[in-house]
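Here the structure comes first, spelled out in structure tokens, and everything after it is commentary.
With one protein chain withheld, the remaining protein chains of the complex are depicted in position.
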Amino acid sequence: MNAFKPVLTEHIHQKDCHTLPFYKSVGGYKALEKVLAMQPDAVIQEVKESNLRGRGGAGFSTGVKWGFIPKDSDQPKYLINNADESEPGTFKDRLLMNKTPHQMLEGMIIASYAINCNTAFIYIRGEFYKEYQLLKKTLAEAYQANLLGQGIFGSDYNLEVVIHRGAGAYICGEETGLIESLEGKRGWPRIKPPFPAIEGYLHCPTVVNNVETLACLPHIINHGADWFKSIGSEKGPGPRLFCVSGTVNNPGVFEEPMGISLKELIFDRAGGIPENKQLKAVFPGGSSSAILTAEEALDVKMDFEDLVEKKSMLGSAGVIVMDETVDMVQACLNIARFYAHESCGQCTPCREGTAWLVKMLTRIVNGQGKPDDIDMLYEITDNIGGRIDFSKGSFGKTICPFGEAVAWPVRSFVEKFENEFRSYIQQVEAVA
Amino acid sequence: MPLLKIDDLEIEVKNGTTVLEAALENGIDIPYYCYHPALEIVGSCRMCLVQVEGMPKLQVSCNTFVGEVPPERKVDGNFDMVVQTQNDLVIQERKNILEFLLLNHPLDCPVCDQAGECYLQDYSFKFGNAHSRFDEDKRVRPNEYLGSQIVINHNRCILCSRCTRFTREISGTSELFVDERGYSSKIAALEDRPLNNLLAGNVADICPVGALLSTDYVHKNRIWNLQKKSSVCQDCSVGCNIDAFYQKRKIFRLNPRENQDVNGYFMCDIGRYGFHRFEDLERVTRPLFKSNGIFSEISWDTAIEKIGDKFNGAEEKVAGVLSPFHTNETNFMLGRFIKGIIGTFPHIEDEEITYPSGFRISSDRSPNKRGMHDVCPSIVDDLASEINDKEIRVIYILDNEIDKEIDETWNKILTKMDFIVVQAYAMTRLAKSAHLILPGLAPFEREGTITNDQGRVQWLRSVLPNNGESRPDWEILNLLYKTGERFSDINELMKGMGEQFPSYSGMTFFKLGDQGLPLNGNLKT
Partner (left out) sequence: MNTMATPQEKFIFANPDKVDRIFSQYPDKKSATLSLLHLAQAQEGYISGSVIDTIADLVECHPAIVMDCVSFYSMFFTKPQGRHKIQVCQTLSCSVNGADALVDHVTNKFSIKPGETTDDRRFTLMKVECLGSCGTAPVVQINNDYHEGLTNERFNELLESLP
């Protein structure tokens, strides 16, 4: 395959690439100028046409989401940039914020214009302090250059952008949890209906978009929906930032077209596994996806459809590689503990179920597992979240997709490496 | 109107009704914890999950709204929504949710106050697994006082958040919050701002399990030992509807009863715990006559004779003191008997408190001032002055609250009286000042009607039996008449009252039922 010319990360290795003068020198804010001469509806249409799907994890069509905002409502509309990157294995938004914050900002302004929003927020996770300081400077640059504030580019469009820091809660990356947090409360996700597009921040129509999703927008405007659709898989096209970490030689963010093979990502871009050890398992889409065995991983394309077919998901495209030295039971416990720590506690299955999983897995790791435990692990995960085969009625047990986010990975560990779990338990029986 | 099919039932519902509301109104038992009709919907307990045809996910019935759909989307061409609440999938999910809820719940029904009236018990019995498969260490926390009236047993709490929502939406005082997150979540109050508002008692009512308990009632009795009587609170002129739980001669607790025209779902702590002040009183149970400063028992006949002599002899130079703490029937009878002037003791106003939800505690802490004025229109404004002006020396007084201090003016009046009859139930200061005491009933023994300050007449039902030779207050006054002129029973009395006061015409206990009726002609059939 020809080397793909990066779009989002084209200039990240150049000096001062984060500054406004640099961004303008490579064509920055031309898309915004173009957009301000368009009707908002036309912008929505173009983005719909492009088949851009959200890069936060859910993969919902961005243009369609924008289209849900009621046109006849006289309530203020809000756009929120979800920079609460907390999905284990994902670190691409941080890169974009550090290296090309203006690209993200331009996307934000385009999105805000499309939905008639005049106040937009950047919800950035609290731990990203350096990025927060940098974004403050970025906004100051933009305000000074009249790219924000009153009468942008001499048009009659006004936009204020506010940075809001989170304070350490993974669940605030979920859109309704984020909105609650923005309103100054604990980040407990809301039940739907009502949907954020109708009643979101302060009961007003709200759209929440991921950093990378917004970063794609200037390019769609500049080069057109057809260009975007031509990159990678048609149903979910575009350049995508794939994060690879775990047991690899060259971890990092790799911009590739949607649909690149996972094998190429791991063994070519990320330099393969240290000391030529064997691949054992991979998380393809952040820790909320089901793991793939080595055999499955070597045969899959990184796009929405192929991964669903392999009974996993693309999610945040955070690839976590685990080689033969990684104990699957320990890894399972590690992930379960993450979810138990981040569970918001509002609804019953998640609050009680995640803790139950951790207690059981801890017991197993400590050599006190019982033969029934394996079946119980299957049952508990099924009772918290839906089955990955989307079997009828298995969904809806929790208020938000956190239930699926803990159920899918934990269940997949047990399913695909059941022998490792059994060997922990058999050791007990052998001793006894 | 949308057509909803729940299981085998086909019903028309109002647009925007939730599936849960429709089910409950039609006798279909969908279990729930976090839902409460007075509170915002949160859908967090997940107990009310049902399967809705056409929706891939299970839905919480508390937040699934039924509305009209276009003809091409109607199920079976007919129904706007079809819901399954009893199929295998839903039943299994309920079992699973219950298992999660019971993970840390201690098996202490034998010592838990909520036993017998516990939703967790009921649903476990109906829907749950026989035993839990949880084999790990349970999360254990010590009990805590959230306020002087409410104690929380954290281990039983299922975090339905009804209590925190109550303090935010109903009382508006926001003392309760959820501390921490996930598995460590627990209900808490700030140490320097405990749950001490006047609606605090309600959180123990709305707690579906035995987590929040009323310190007043904790460990005192069991629901299956108690009998229940519906009545009306007598601690202010709002007239909240209550259920009184009693065993033999003792009331153990009062709970609010739903009445959307009076108190909604709640009651205040003044009324809730007010029954205690009638508990250890020195009761008067026989007619007493004072001679040489000492009271001695006399027979009813003797008492009535003495009263007849004194009152007939004084003709119109008699006064009657009515009471807004007594029923319409009692006040009516006294007003009728007194040929002279009638009035009341000075009325003391207390604080009027209104909560954000609209719940109100009236500044008038008597239950029947409105009714008293309705059935005794000739009440004078300043009884004390009129008594002095007209030099009245014979007076008949209905007791007024318990053992209040008698003010200067009235002290002077009473000392000048030749003959004071006090109809009381306890040996109060007022009773001690009498020449003759007639034993009436205490507030929870009385039966009759009272009218709240919104003009609603309600049936005050007696909860406890009479004491000794005490008689209903209206009956005592009835005895003051010649045999032929007496009312044969309270229903006759009400008829007579209605003949004289048209707005009360046609009133019977049966018509009032347990929700009462507003005046303005609604009492007529």
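The letters A and B name the chains in turn, as written, and every chain counts its residues from 1.
Definition applied: contacts are C-beta pairs under 8 Å (C-beta built on N, C-alpha and C of every residue); 3 or more make two chains touch, one makes a residue touch a chain.
Being a predicted model, the structure only gives us computed values, none of them experimental.
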Sole residue of B:189, B:361 or B:460 that reaches the chain not shown, by the stated touch rule: B:189
From A:112, A:138 or A:181, residue that would touch the chain that is not displayed: A:181
Of B:44, B:61 or B:173, the one touching the omitted chain in the full complex: B:173
Selected from B:48, B:62, B:120 or B:146 as touching the chain missing from the view: B:146
Sites on chain B contacted by the missing partner chain, in the whole complex: 144-146, 164, 168, 173-181, 188-194
For chain A, residues in touch with the removed chain: 76, 85-91, 93-94, 119, 125-130, 160, 162, 164-170, 181-187, 202, 243-247, 251-253, 283, 287, 318, 320, 322, 325-326, 331, 334-335, 338, 341-342, 344
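We adopt the following convention: only the chains that are shown with their structure count from here on.
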Inter-chain centre distance, chain A versus chain B - centres from mean C-alpha coordinates, in Å: 54
Complex contacts: residues of chain A adjacent to chain B: 169, 186, 191, 193, 340-349, 351-356, 359-360, 363, 370, 372, 376, 383, 386, 390, 392-393, 395-399
List of chain B residues in touch with chain A within their complex: 41-47, 49, 51, 56-60, 63, 65, 89, 93, 96-97, 99-101, 103-104, 133-137, 139, 158-159, 161, 178, 180-185
